[in-house]
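Handing you a structure now.
The complex is shown incomplete by one protein chain, all other protein chains being positioned as in the whole.
Presenting subunit A:
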Amino acid sequence: KYIELQVTENVYDCEANLAVLKLYQFNPSHYQTNVTIKILLKAIANLPHPDFSLCKYLIEPDKLREEPLSSVVALGNQLETCDFEEFWQSLASTKSSIPAIGSVVGFTDSVRKFICHVVGISYQKIKTDQLCRILDIKRDQLAVYLEEYGWKLVPDDPSHVFVFNYEETIKTRNISEKIGFPQVKQLAPVLQNAASDCHKRAK
């Protein structure tokens, strides 16, 4: 029931969901496919966190390999490997066969949020066409997303979207060695002796 609540209210409680899966692990007779599908979908919606992997560890492999879980797993894997265009295609085709997908409120929004996150960490500038393709949106819907993430269309070049100025943050760094005074302090007596020896010999 808590799962249903999460699904309809668009909230997410990772621990509770994992606890349900554990319950199924301890009592295989209580296993319910529908609930498991919803848990997996919520986990996918929480990417980039590894919740999806964690869920998979707790579910029996036989169940994961057969329908309907296997399609859901495939969707998850496509997102994990950033195969976004494939993902939208698969989603369209499986939506009809697995009604649960449609019932998870905010699923596609969460997925788009994840995709934007990945784009945000990878790109300084990305082709607008490419961006629309991986987000599965039309050009005119783009404005909303640009607003949300503070991205801008490049002023002279509307075919590119400017994401973030990484030139300052990601730079080659040369970490050179700094010998601090405390370290040299250890040598002080040695150097003193050496110096006085030199003096003696010089005389």
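By definition in this document, contacts are C-beta pairs under 8 Å (C-beta built on N, C-alpha and C of every residue); 3 or more make two chains touch, one makes a residue touch a chain; residues count from 1.
Definition applied: contacts and distances are computed from a predicted model.
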item	value
Undisplayed chain, where the name is taken from the UniProt record, one of "Cryptochrome-1", "Eukaryotic translation initiation factor 3 subunit L", "Small ribosomal subunit protein uS3c" or "Superoxide dismutase"	"Eukaryotic translation initiation factor 3 subunit L"
Interface with the unshown chain - residue positions in subunit A	12, 14-15, 18, 22, 25-28, 46, 48-50, 53-54, 56-58, 60-61, 77, 80-84, 118-119, 121-127, 130, 160, 166-167, 170-177, 179, 183-184, 186-187, 190, 193
